[in-house]
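Mind having a look at this structure? Questions to follow.
All protein chains of the complex are present and in place, except for one that has been dropped.
Labels for the chains are A and B, by order of writing; each one numbers its residues from 1.
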Amino acid sequence: MFGIPTQALFSQLLLGLINGSFYALLSLGLAVIFGMLNIVNFAHGALYMMGAFVAWFLLGYAGIGYWGALILAPLAVGFVGVVIERTMLQRLAGLDHLYGLLLTFGLALVIQGVFQNQFGSSGMPYAIPPQLTGGQNLGFMFLPNYRAWVVVFSLVVCIATWFMIEKTRLGSYLRAATENPTLVRAFGVNVPLMITLTYGFGVGLAGLAGVLSAPINQVRPLMGADLIIVVFAVVVIGGMGSIMGSVITGFALGVIEGLTKVFYPEASNTVIFVIMAIVLLIKPAGLFGRAA
Amino acid sequence: MTAATDVLAPAAAPAPRRRDFEVVFALMAALLVAAPFVVYPVFLMQALCFALFACAFNLLIGYVGLLSFGHAMFLGSAGYVSAHAAKEWGVTPELAILLGVLTSGAIGLVVGALAIRRQGIYFAMITLALSQMIYFFCLQAPFTHGEDGIQSVPRGKLFGVLDLADNMTMYFFVLAVFLGGFLLIYRIIHSPFGQVLKAIRENEPRAISLGYSVDRYKLAAFVMSAALAGLAGATKSLALQNASLTDVHWSMSGEVVLMTLIGGLGTMFGPVVGAFVIIAMLNYLAQFGQWVLVIQGVIFVVCVLAFRRGVVGEIGALIRREL
Partner (left out) sequence: MRLTTATAIAALALSSLGAMAQDKTVKIGNLNDMSSLYADVGGPGSTVAAQMAAEDSGLAAKGWKIEVIGGDHQNKPDIGGGIARQWYDVDGVDVIVDTPNSGVALAVNQITKDKNRVFLNSGAASSDLTGKACTPNTIHWTYDTYALANTTGKAVVKAGGDTWFFLTSDYAFGHALERDTEAVVLANGGKVNGKVRHPLNTPDFSSFLLQAQTSKAKIIGLANAGGDTTNAIKQASEFGITAGGQQLAALLLFLTDVNALGLNVAQGLTFTESFYWDANEGTRAFSERFAKRMKNGAKPTMVQAGTYSAVLHYLKALEALGGNPKDGAKIVAKMKEMPTDDALFGKGSIRADGRKIHPVYLFEVKKPAESKGAWDYYKLKATVPADEAFRPLKDSECPLVKKG
């Protein structure tokens, strides 16, 4: 197809899917937060970076390896999220989206700046866990085991999250509280607590993505800086607040970006915005969003 | 989305008084005329250009309630065009600036036509997406020289007579451009056209039911804001003698929001104050290296949490005047 061997195309699709899984995890967190708090969490990229750094810390200072970090780092980042929500975001309830966006933008600057002061900019190495080194020869490409694990694991996390929000009682409270907080409160549900935990959970997902990416990318203070607007675009394309939408869009855009890297590599960072503009013009609420 | 826009405007402000404006404006103009004899003029020129940029941005957010997250595209593209015109074609500065303004106005027309069909956060995202495309174009187009930018742009002779190479002469030219732009914005806001814009900001459905063709008004405001942002960008590229990718990058779009927010959304003088504060910070804190970003971030957070009206907005509330 287009002068590119089918095999190469297959491998590029697969790679796109792998990258998509990061988009999916990150945009899922962003979508959950937006749905519940009506806040565009610009600090998402910084917290993703923090997740990777926590993993690095755990290894270097506590001797806790990758698998421990996979559980502990999201919890740590989630805790930071809870603190942020309790001390700052809570005060913005009822104000325009703009303020939440600006506050989290400021937070992102602070977090990244502090890490940069502490660790410089070139970053730290983090090795692939021994159980997942090596790879499989799929015939059309060499697939590192670790990448396969990333795809499978993030798919499981995304589906579990979707299931929890759409199919469980807790999830139904959550969705109800998004629609009408006052009413849900009247039923005796602690809505502020739920909001806090939702934010913690959303940024915890970002932390998780950070741990997942640590063995692939350098652990750098700026690793999340430019990611945020891409992920944000993913959420907008999928439809603000739509859980499934953001997951599917995350994977799909990873694939599209992967293909762009073959046909017009210079534009691979821009293609998502082109798609975003088109989608917003045709279907303003996003592909999976309900019309406002 | 409509409810949201109300919050953006400082609703507490009482009816504007023309006399207040005149007094404060005269004060500002006097300060700016005296400033270059005390402060480094190149720094002042930079601050003035950003001040005009922030005022242009404020025209949209403060008076129409539209948050554009892509205003850097107007600043940057106008800067590139006028820098290119001045350097490669050797045109006079006023013509170079005019070309820059026309470019950003034209881009504003296209972007605006697409973006005003949506509101609130979606409007912000469309402008962001389109500005990313402009960024990509500027990165790829050969005439922009990629990350090196267009450098050593000649300032030239104004109308072919007045040599702008001298910092002082250039400064007063920039000051004239700034004051002109500023007064133009004041006129726009206080014209019947501006009243309609404010009506749209306060209650769009009502404005529609009153028979105003809201989209046309919004588009017109968008194009004006784009052209004025372009005026700032074009002047800046001549004053600082370069045009670079910094000015089209999305973080510049974020910075102008910061300037306007610190100064005070929807106030006439707020963006000017905000721009001076931010540019001074960037300039004088540069020696602290990474801490600049941290400090900037802290200011963001504190402003959002405690001073949502911004410096000028808070002062205005204190003395119960609209500034």
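Side notes on the structure shown:
Quick note on the criterion: contacts are C-beta pairs under 8 Å (C-beta built on N, C-alpha and C of every residue); 3 or more make two chains touch, one makes a residue touch a chain.
Since the model is a prediction, treat every value here as computed from it, not as a measurement.
Of the candidate positions A:V80, A:M223 or A:V236, contact with the hidden chain is made by A:M223. Considering the whole complex, the residue from A:L75, A:M88 or A:M124 that touches the absent chain is A:M124. Although one chain is hidden here, its contacts on chain A can still be listed: residues 5, 8, 11-12, 15-16, 18-19, 113, 116, 120-125, 127-128, 135, 141-142, 144, 146-147, 213, 215-218, 220, 222-223, 226-227, 258, 261-262, 265-270. Touching the omitted chain from chain B are residues 38-40, 42-43, 46, 139, 145-149, 151-152, 167, 240-242, 244, 246-247, 282-284, 286-287, 289-290, 292-293.
Quick note on the criterion: only the chains that are shown with their structure count from here on.
Interface residues of chain B, counted against chain A in their complex, comprise 1, 4-5, 7-8, 67, 114, 117-118, 120-122, 125-126, 128-130, 132-133, 135-136, 140, 250, 254, 257-258, 261, 289-294, 296-301, 303-305, 308. Partner chain B is touched in their complex by these residues of chain A: 40, 88, 91-92, 94-99, 102-103, 105-114, 116-117, 229, 232-233, 236, 240, 266-267, 269-270, 273-274, 276-277, 280-281, 284, 292.
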